[in-house]
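Partial view: only certain chains, each at its native spot in the assembly.
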Amino acid sequence: MDMINIFTVFILAIFVGNEIITKVPPTLHTPLMSGSNAISGIAIVGAIIATKIDGGLGAWLGLVAVIFATINCVGGFMVTNRMLKMFKRK
Amino acid sequence: MEYTNLAYVLAAVLFIIGIKRLSSPKTAQSGNTIASIGMLIAIIATVLSFELLDFKLIGVGIIVGTIIGSTFALRVQMTQMPQMVAIFNGFGGGASALVAAAEYFGKYDTTELGSFISGTIILSVFIGTLTFSGSFIAFGKLQGFVSGKPIVFKGQQIINALMVIGILLLGSFIIFGVNQELNLFYGIVLLALLLGITLTIPIGGADMPVVISLLNSYSGIAASATGFVLMNNGLIISGALVGASGLILTNIMCKGMNRSLANVIFGAVGLDEQTSNDGGEQISFKSSTTDEAAMILDAADKVIIVPGYGLAVAQAQHAAREVADQLEAMGKTVLYAIHPVAGRMPGHMNVLLAEANVPYDKLKDLDDINPEFENCDVAIVLGANDVVNPAARHETSSPIYGMPILDVDKSRTVIVNKRTMNPGFAGIQNELFGFENTVMVFGDAKEMLTNLFKDLKEL
Amino acid sequence: MIAAILKETIVGETRVAATPKTILELIDSGLTVYVESGAGNESCFSDQDYIEAGAQIKEDAKSTLNEANLILKVVPPTLDEIELFPNDTIFISFFQTTNETKTVMKLRDKNITSFSMHLIPRTTLAQSMDALSSQANIAGYKAVLVGASHLSVYMPLLMTAAGTIAPAKVLIIGAGVAGLQAIATANRLGAQVEAFDVRPEVKEQVESLGAKFVEVESENIEGVGEGGYAKETSDDYKKQQELKIKERAMKSDLVITTALIPGKPAPTLINKDIVENMKMGSVIVDLASENGGNCELTQKDEIITHKGVIIDGTSNFPATMQTHASQLYSKNISSFVKHMLKEGELNLDLKDEIIAGAMFTHKGEITHQPTKELISNT
């Protein structure tokens, strides 16, 4: 893969990240943080790939990584959902 | 491989949409769902496309992780949400570090590692590990395992600096191939772990949300770095997204507390919270801006306006009326709660609001309005103080004990506008300002309402 | 040309037909002005003020009138006063010609050219001479102040430590000039105001002042007469109207009636039954008392209490606000006089709508048709 392209993607992603959050009411600070935290559980993709790395240690590290990342994703999205339920209109 | 990458791009797009929707009360829940769908797509695409995967291992990992994560998420009490986020975040950072480490160990022997790759690996491990330990300290502080007070010791900054230098040194040894000992790598991990701890413990409990948000941003960066290691678009985009948006969010949160980020991280002023300086016990409160208030109001159905003497001082009655009209135009129910002794003369608020032509049937007296607060979404307190002070209900020693008050605190959110944290006529602190569901918006009432009106129009 | 300003002789008439300021205008237009001594006293204008404006002060009515060509007054002259008028002069004042036929005849017989401020047409151009409007405006304003003073309750809504005070309910009947000003004033004081009128187009005007319009459901809404004045209405309408007024009056604290049909007795809109159904302590201010009143029980220039309801029959509210009433009236008069003047001389252009409209005697003839008919019929 072209390094420069990857880098371009990275830069653009940062711009998008910068732009999409403009104003957030304080009541949403925690859910937003929690939700985007869950997204950082994308590390799970890396973890899954890591399991294929030859050599016992790599795979085992991969397993732990999968567990960690899953906790991050699953827990993150669920907890966010719970928080947001509080905002539902009665 | 093409389709996998396409799936990653799709996932990233869903993440973008998800985060965008998360920043407005109306769309937040769907945003979360969309983001989680993106995650599912990314996982499935990965599992389907890479060969040589150990499905058993992955299955076990995902099942174990799901059980742990969901148990935590479902069991936790509402009040413990922030520490939950901290823990999850720590795991995320840890995962990134582990993946990078696996890559390192996997390729260690083969001397395949170019300086760029090894550099990113070390970055990923460093940030991931720091996030991991830092998040757990944050969790501990909020949960009460570690003292919520800032823990400061002499030379803290110097020690931190030394550790950073150490990591840099060890890292460059590895990158430039000066020394390939595994021990160097372990050293980095160790120092990063320590650094996560020493950077977090001096920060007070009240500032923790900001720190968690910052660490969240870090874990995004770690994921992105891991993406560079694996040359994986999905990780790079999503990580960068979270990294950048997390940083913005952190800044917004700091601004809401009227602090700079540097002040939060290095301040370690030994104070837990923002406090008012004049007399009496100190109250910690959340302060916000009119555009945030506008968003809170946007999500509301029923709004009660509580005018007080400050509204009269600011001569902001017309501005208040404008805001109420705008809210009504947005389909909300708006009422005015008139406390019998609001202002400085009997009927002060009536005179004021009549001047602004507020229809009489919208003015409710104490007896009529108090039951309404229970199902009120937002109460806007405009320059009122004593008449909404909950101390009147329970603080027997208070000079206002026994006075009937407007139960604004019963509404879902309370927006309080006044210029400072100074007390009102009775000269006493108002605990309402520190309540969980209260947001302060400081400023002259007229100015604040004019801005709020503008922001409501702009929604 | 000499203009004479008389002191009003009727008890309670505190106004004057010219103020020092309008005298300046008259003099500027080429007139010489004589003022009867003390004419402005009650309106807070001293003889000295008039002298400074350039008028000559005369001791009594006789000496004021002696050489006069133009006589300016507020209310119609008594028959005795007319005795003093030189023949062939011009006379201007308020004048309900159909009610004072004797005076009209006497003016005709003395060959006086007379104008009534009541008869100034309600056209756009004549607005600066429209004394009916300027004085009705005062009446509407003052009626609310006086009515509110009679009340044993507050006008505005007040939420106080000793309980919530509901706003007073005010009903204005007749939304002409006086009625509209009454609406505005009651509204300012914070009362809940509603108004009723036979002319449907005033609905918008009433609402433009922030009050509610009370609508009477009837097939034939036909209260609109010529020139913006109201005319008499059909029987069905009258019945519906009575029911509606009763319904609203029973809930009201203050009722102000202003319904007039010029030259005719005022329509009875509030009968005894309605009054007796009103709340204890409520108040009626009847601005139509001059022409018999809109309330059956009204007694002209008296404040009576009927079964707990106060009925104020003061007929001349403008005279209780004499300074501004005189200021406005005299401005109307001077605008009218200036309208008739051409280079310092009177120029009675009988084709002029305003001049012809306001004139009721001229060259020994009664020029106002209804009055003429009335007089020839009796």
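Which chain is which? They are A, B and C, in the order written, and residues in each are numbered from 1.
Operating definition for what follows: contacts are C-beta pairs under 8 Å (C-beta built on N, C-alpha and C of every residue); 3 or more make two chains touch, one makes a residue touch a chain.
Keep in mind that this is a model prediction, so the values were computed, not measured.
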**Asked** How is the whole complex made up, in copies of each labelled chain?
**Response** A x2, B x2, C x2
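Note that only the chains that are shown with their structure count from here on.
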**Message:** Suppose each chain is reduced to the average of its Cα coordinates; what separation in Å results between chain B and chain C?
**Reply:** 70
**Asked** At what distance in angstrom does the C-alpha mean of chain B lie from that of chain A?
**Response** 16
**Message:** Residues touching two or more other chains, restricted to chain C: which are they?
**Reply:** none
**Asked** For chain A, which residues count as touching chain B in their complex?
**Response** 1, 3, 6, 9-10, 13-18, 20-55, 57-59, 61-90
**Message:** Which stretch or stretches of chain B touch chain A in the complex?
**Reply:** 8, 11-12, 15-16, 18-20, 22-25, 28-29, 31-33, 35-36, 38-39, 42-43, 46-47, 50-54, 57-58, 60-62, 64-66, 68-70, 72-74, 76, 78, 81-82, 84-85, 87-89, 91-92, 94-96, 98-99, 101-103, 105-106, 116, 209, 212-213, 216, 219-220, 222-224, 226-246, 248-249, 252-253, 256, 286, 288, 291-293, 295-296, 299, 301, 375, 377, 413, 439
**Prompt:** Mind pulling up the chain B residues that touch chain C in the complex?
**Reply:** 338-341, 346-347, 349-351, 354, 357, 360, 363, 365-366
